[in-house]
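Removed: one protein chain of the complex. Kept in place: all other protein chains.
To keep things simple, chains are lettered A, B and C as they appear, and every chain counts its residues starting from 1.
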Amino acid sequence: MAIATLPTKACAVNPLKMSQPIGGAFAFMGLSGAMPLLHGSQGCTSFGLTLFVRHFKEAVPLQTTAMSEVATVLGGYENLEQAILNIYNRTKPKIIGICSTGVTETNGDDVDAYLKLIRDKHPQLAKLPLVYVSTPDFKGAFQDGWEKAVASIVELLVEGPNVNGLRDPSRVNVLPGCHLTPGDLDELRAILEDFGLRPSFLPDLAGSLDGHIPDDFTPTTIGGIGVDEIASMGRAGWTIAIGGQMRRAAEVMQARTGVPFRLFERLCGLGPNDEFVTFLSEISGRPVPSKYRRQRGQLTDAMLDAHFHIGGRKLAIAAEPDLLFDLSSMLHEMGAQVSAAVTTTQSAVIERIKTKEVLIGDLEDLEELARTKHCDLLITHSHGRQAAARLKIPFYRAGFPMFDRLGAGHQLSVGYRGTRALIFDIANLVIADREENHQPTPDRWRPLAALPLTSGHRSAAERSTA
Amino acid sequence: MAIATLPTKACAVNPLKMSQPIGGAFAFMGLSGAMPLLHGSQGCTSFGLTLFVRHFKEAVPLQTTAMSEVATVLGGYENLEQAILNIYNRTKPKIIGICSTGVTETNGDDVDAYLKLIRDKHPQLAKLPLVYVSTPDFKGAFQDGWEKAVASIVELLVEGPNVNGLRDPSRVNVLPGCHLTPGDLDELRAILEDFGLRPSFLPDLAGSLDGHIPDDFTPTTIGGIGVDEIASMGRAGWTIAIGGQMRRAAEVMQARTGVPFRLFERLCGLGPNDEFVTFLSEISGRPVPSKYRRQRGQLTDAMLDAHFHIGGRKLAIAAEPDLLFDLSSMLHEMGAQVSAAVTTTQSAVIERIKTKEVLIGDLEDLEELARTKHCDLLITHSHGRQAAARLKIPFYRAGFPMFDRLGAGHQLSVGYRGTRALIFDIANLVIADREENHQPTPDRWRPLAALPLTSGHRSAAERSTA
Amino acid sequence: MKDISMSLATTQSIAEIRARNKQLIDEVLKVYPEKTAKRRAKHLNVHQSGKSDCGVKSNIKSIPGVMTIRGCAYAGSKGVVWGPIKDMVHISHGPVGCGQYSWGSRRNYYVGTTGIDSFVTLQFTSDFQEKDIVFGGDKKLVKVLDEIQELFPLNHGITIQSECPIGLIGDDIEAVSRSKSKEYGGKTIVPVRCEGFRGVSQSLGHHIANDAVRDWIFDKLDPDGKPKFEPTPYDVAIIGDYNIGGDAWSSRILLEEMGLRVIAQWSGDGSLAELEATPKAKLNILHCYRSMNYISRHMEEKFGIPWCEYNFFGPSKIAESLRKIAGYFDDKIKEGAERVIEKYQPLVNAVIAKYRPRLQGKTVMLYVGGLRPRHVIGAYEDLGMEVVGTGYEFGHNDDYQRTAQHYVKDSTLIYDDVNGYEFERFVEKLQPDLVGSGIKEKYVFQKMGVPFRQMHSWDYSGPYHGYDGFAIFARDMDMAVNSPIWKKMKAPWKEASKAKLLAAE
Partner (left out) sequence: MKDISMSLATTQSIAEIRARNKQLIDEVLKVYPEKTAKRRAKHLNVHQSGKSDCGVKSNIKSIPGVMTIRGCAYAGSKGVVWGPIKDMVHISHGPVGCGQYSWGSRRNYYVGTTGIDSFVTLQFTSDFQEKDIVFGGDKKLVKVLDEIQELFPLNHGITIQSECPIGLIGDDIEAVSRSKSKEYGGKTIVPVRCEGFRGVSQSLGHHIANDAVRDWIFDKLDPDGKPKFEPTPYDVAIIGDYNIGGDAWSSRILLEEMGLRVIAQWSGDGSLAELEATPKAKLNILHCYRSMNYISRHMEEKFGIPWCEYNFFGPSKIAESLRKIAGYFDDKIKEGAERVIEKYQPLVNAVIAKYRPRLQGKTVMLYVGGLRPRHVIGAYEDLGMEVVGTGYEFGHNDDYQRTAQHYVKDSTLIYDDVNGYEFERFVEKLQPDLVGSGIKEKYVFQKMGVPFRQMHSWDYSGPYHGYDGFAIFARDMDMAVNSPIWKKMKAPWKEASKAKLLAAE
C-alpha cells in the first residue's frame, strides 16, 4: 500500500503538473458546439491553447476574456460580458464553459454573480447554457479541473427524474476520466455497442479531438456530446465512471437522477477488463461476444510474449493519479517493479498503487528517484524525454502533453486490445534498448587496471542481486 | 514506370528472399485442421518452422518427410507414405498440404504419382484432401509458393457450379496475398461485415496465427478456413483478390465457378481504400458506413500531420513485390522518394512502382543502393536491422520475418485505420531520428581547419540541393 | 474541406486585386456588430505603393471573446527575451500553468550541459499554492532562490518572471532580489515585472524585459571596471536572434567570415557574460527590431553604440544586409562582405535552380509575430513566390512603416491582430498556395487543404537564417506547397451516386 508524500521543495523544477483551468476547459471540448472560455489574461488562453494544439495537432476552440491591466483593477465583469456576447453573436455556440484563472481568482471575481447579471441584462442568452467552474491554477491539478467541470455539467445540465420515471436499460452513461484518449473512448464505445448498449459519453472527446477532417468548419468544437443528450442522461440504466476522479460526477448524477453507477478505477490490464466485460454482460444480459473472447486470448498471449521483457524492469513513472494507478498496476502485473512514482495531486487511488511511496512532485524528483533507484524504464508525458535521455533509459510517453510524436489522440490503453497494443509497444521499447545499449561485450569481464580484484562485471552482477 | 533488373552477382549476401516451400506451407496454415508437410530432409522443416515460430511467437504446425540419405537414393515414396499415415493416425487432420523442397525436386520425386499410389494402397485416406504443390526452393520466392498453393487449393477443393446455380450475393470470397498479416485480415473482415457482407478468407491466417490462446490444443492448425467452406466458395457473389500474386487464384476460381473477381493490387493508402470501400458499397448496395467516413477523415488528417516528416524522405525498401508496391506507393503519395527498391521475384506490379529501377536482389544490394543514394529511411524485414544500423538511418520493419519485435501478427497496413497507424509509426520513427541524430549544432557552421573555404555546412547544404 | 483548386492572384491586375481586397475587407466586417466592425476596420487595409505605412492601427488591445492568438507580457519577457539566456535560471514566478504550458515550445538552441551550466530547456516555477496568494509569496521566493543556488550551483544568475498574481498581491520581488543578491556575494538576480495582464500583447513584455536588462545588468556594471576581454575594432553583437533551430549559428558564421568578431548573441545561445560585454561592442546589429529596439536605442544613447537593422532571410536580403553592416567598418570588412557573398553564390544558384521552377508564381499569406511578417518576404521572392497578404500579431506602427517602405508590394492585403474568423475568410478568398503562421492556426488551414508552414518555430525545421538556412527554407516551402497529399483529400463517395450494381445478379 502506497502512501502519498508531499513535496519538500518550494521550487518546482520541470513540473509534471498541468494546472486546473485547462483541465476544466478540456472537459468542455468534449461537448458539441461548445466554446470553452478562460476568464483571465490572454496569455493563459494562448499558452493553454498552444498546449492542446501541439498535443492533438488539431484546431482547438478556446477563448479568453483578455483581462487587461485596467480590467484587472476594475474587476472582470465587463470583459466577461463582452466575451460572452461576442462569442454568442459570432459563433452561435450551444454552450459556453467558463473557467477562472489565477489572475481573476486572486482578484476575487464573483463569476456566479456576474453571470446572473449578464443573464438579466441580455435576455437573448436565456437559453444558452453558461457553465462556470472555479479553477484557480494555484490549487489542484489538471485532473481536478476536469473533475470539477464534469461534475458541474452534470449538476447544471442533466435533468432530474421525469414524472413517469421511465428508464431505458440499454442506455448507459459513461463518465471517462481525462486520462483516456479519444481513441480509448472510441474503443469503449465499440465494446459497449457490441453488448447492445447505447452509451452516452460525457465528455466525449472522441467526437471532437480524434483527429478527423470534418466536412465543414465551425469555430466551436466540431463534435462531442450534445446538450440535449446530456439533459437526458437521467434516463440511462447505469452510469459507468472510469477513473477515481469520476466518482464525484457519478455521485452527482446518482443524486440528481437516481441512476446507479459503477466505478472502474482502471481499464488497462487483464483483470480490470475481465471485470468490465463481465459487468457489461450482466447489465446487458448478453454473453461476452466471441470477439472479446478472442481479444482476451490475444491479450494473454501478448502478456506471455512480453512478460520476460517487462518482468523485473524497474519502472519510474510520473502521471496524474488515475493514469499512474492504471499503467503502473498493469506493468506490476506483468512483473515490473514500481520503483519511482510521482504524481500531481491527492487521490483515493494513490494508496492502491503497488509501491511504497508516491511523491506529489515534479519531473526533477522523478529523475532523481529514477537515478538513485536504478530504474530502467521511464513513463511520463513528453517533458520527461530529456530526463530519460540523461538517464539513458527507454522512455514511453503517456499522459498529457505529448507534443513530440504524432497520434497522441489515438494511443490506446483501455480494453483487451488497447492493453495488448500498449504491452507490445513497451516491450518493444525495452527490446530495442537492450539491443542498442545492453549487449554483453568482453569489456564487461575485462578487469579494470586500477582495481585488480574488481572486474568490470561487478555492476552487472550486482544489479541482478540488488 | 519502373523496370525490373536482374542481379549481376552470383553470390547473395544477406538474402532478402525466403524460398518457395515455406511460402506454400504458409498458405496451408490458414486452413482449419491442416497439417503442412514439407517433403525433404528434416532440416528444411526445422529451419522453416523456427522462422515461423520466431515471427509469430506461436506454436506452428509443420511436418517433414525426414528424407534420409538412403531415402534420397531410393526416392521419397516410402517416407511420404509413412509421413501421411503417421499424421493421419496421430493428428486426424482435415487436410494435409504437401510442398516439395530442393532435395526432392533435384531428385525428381513424382509426388503426384506417389499420392495416387498412396491413396490406392490406403483407402482410409479416400476422403482426406491431400493437396500437393511443387515448390522447389531453387525457383521463385515465398510469394510464389503462396500463390501456387492457394491456386492449387482452389483448383482441388472448390466445388464447381452446382446444378441450380444459386448464389448468395452477400457472400464474398477474399483471397489475400501473403503480405497481409492476421491483423490485416481481421481488419478486412470487420470492414466487409460492416457492409453486410459475409467474407470467406482463403487462406485465413487470422484464425490461426493471430496470437490468441485457444481453449484446447491441437497438433494441427488451431483455426483458419474449413475445407467445407472452401468447397462452397463457388456460391459467393464476388471474389476479392488482394495483391497481384492473387490474380492467378482468382482466375482459377472464376474459371471453375464463374464467380467474378476484382483484384485490388494495393490496400494501403487513401486512394486504394477509397476504391475498396466504393466497391464494397457498390456490391453490397449499402452506403459507406459513417465509421469509415470518420476513419477516412482520421487518415487524411494523419496524412496532413505526417506529410512534412515523411515528405522528401529518400526511401530504401526491400520486400516481396506486392508489399513493396503497396508500401512504396503509399509513401510516395506522402511525398517520399522511392530511391532504392529491391525485390525477390518477378511480378506484374513491379512496373507500377514509383521509381526507375527495381532490383531483384539481396539486402547487400539494398544497403549499397541506400548508401550511394543517401537514403534516410529503410524498410524491409528484420534482417535489414544491421544495414540500417551501419547506415545510421531509421529502420521500419515490414514483411516476413520479423523476429526481433513483438506483435508482428498484429501489424496493420490495410484499411484507413491501418494506413493511419502505419503512417504514424513511420513518421514517429523519422521524428525520433531527427531529434537524436540531426539537430543542427554550431559545428555544422564551424569551418574545417584544413579546408578554409569549405565550411562544415557543405554536406547539409548540398543535401538539400542534391 | 474546401476545394481550393488554384491561385487567382496572379491572373489579375493590381487595380483588380486592390478592388477585390477592399471588397473582401468589407465583406468580412459585415458580420460584426457595428461597434466591433468600426474597431476592426482600422486594423485591415490594402497597401498602396508610396505610402509611408500600411494604413492600419496597431498595438491596440484585443477584444474579449474574439481573439486568442496573442500572448501576454510574461510571454514576451520569459518566452522571448530572457528565456534563451542559457546560463541563468529563469523562474516562472506564480502558479504552475504559465511556465508549464509554454515550456520548450520555442526551440531556442544552445550549447552547454543542461542542468549543469545551461538551463534553457529546464522549467522552473514557484508553483504558487493558495496560501502563497493569501499570505504573499516573497517568503516562498526566498526559499526558491536558495534551492536553486543549492541544486544548480553553476548558474550565473537568476531572473524572476512575474506572473499575473504577483502584481496583485503586493509582493516586493525587487527587495527580495536585492537582499538575496547581496547574500550571494553580488550574484545577478533580476526581477521582471512582466505580469500577463500588462499591455495588449507580448510586446510590452519585450519592453519590460529590455528595461530589466538596462536596470539590473547594465546599471550594475562598474563603468570603470576593466573589461573582461580584449576589445577589437571589429566587435559586434547580434541582437534579436533567438537561435530558433540554430538561426544565430548560421548567421554568426557569415559575420565571422567577413572578418567581424561576434562578442554577444542576444539572446539565443547567449549568456550573462555576453549581455555584460555588449556595451563594449562597436556595432549592435539588430535582427528582431520589435523585441529589442529598446535596449539598442538605450545602448546608443548611453554608450554611443550605433545599431543597424539587418535581414538574413534569403540571399537578396542577406547580401544587402552584409553590405550594410560592412558599411560601418573599414575596407577589410567591406571586402570580407563581398567575399562571403561570392562564396555562397554557387549554393544560392543551386537552391534557386532546384526550387524556383517548382515555386514560381506561388502565393503566400503570412500572419506572424516579431520581424517575420516583413523579413521573410524577400526569401519568398528569391524563390519566385509572391506574398499577397501579411500582418503582425503584435506589431507597432514602426513595424508597418518598415513593411510599407521596404517590403510589401502594391495591393497587398494587410491585417493587424487578425482573428481566426477574419484570417480564414481572407485565405478562403485569396486562395494562397501557402499560409505561414503559428501553431494555433496551422491545423485550421491544413484541414482546409491549404499548405501551411509554422513560421514562428520553423515547424521543427530550421535554421532559416543565412545562406544555409535559405537552402532549408526553400526545401521546406517546396515540401509544403508541392506535397502530393493536397490532391488526395476528397472522398470519392461524396459525389458517388447510390450503389450501382449488386454482384452476380
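Just so we're on the same page, a residue touches a chain if its C-beta (ideal position, glycine included) is under 8 Å from a C-beta of that chain, and two chains touch if they have at least 3 such contacts.
Just so you know, these numbers come straight off a predicted model, no measurement behind them.
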item	value
Interface partners of the hidden chain - shown chains only, full complex considered	A, B
Identified contact with the non-displayed chain, of B:Ala2, B:Leu51, B:Leu175 or B:Cys375	B:Leu51
In chain A, positions touching the absent partner	167, 169, 172, 236-238, 259-260, 270-271, 274-275, 277-278, 281-288, 293, 296, 300-301, 303-304, 307-308, 311-312, 332-335, 431, 434, 439-442, 444-447, 453, 455, 457, 460-461, 464-465
Hidden partner interface residues of chain B, rising order	9-15, 17-19, 21-22, 37, 40-51, 53-54, 57-59, 62-69, 71-72, 79-80, 82-87, 89-90, 101-103, 105-107, 136-139, 213-215, 217, 219, 364, 383, 386, 390, 403
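The rule we apply is simple: only the chains that are shown with their structure count from here on.
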item	value
Furthest chain, CA centroid comparison against chain B	C
Most extensive contact between chains (C-beta pair count)	A-C
Most centrally placed chain, judged by C-alpha centres	A
Inter-centroid spacing, chain C versus chain A (mean Cα positions, whole Å)	33
Whole-Å gap between the CA centroids of chain B and chain C	50
Rounded Å distance between chain A and chain B, as computed from the means of their C-alpha atoms	38
Chain C, residues touching no fewer than two other chains	1, 443, 447, 489
Multi-chain contact sites of chain A, meaning residues that touch two or more partners	57-58, 213-214
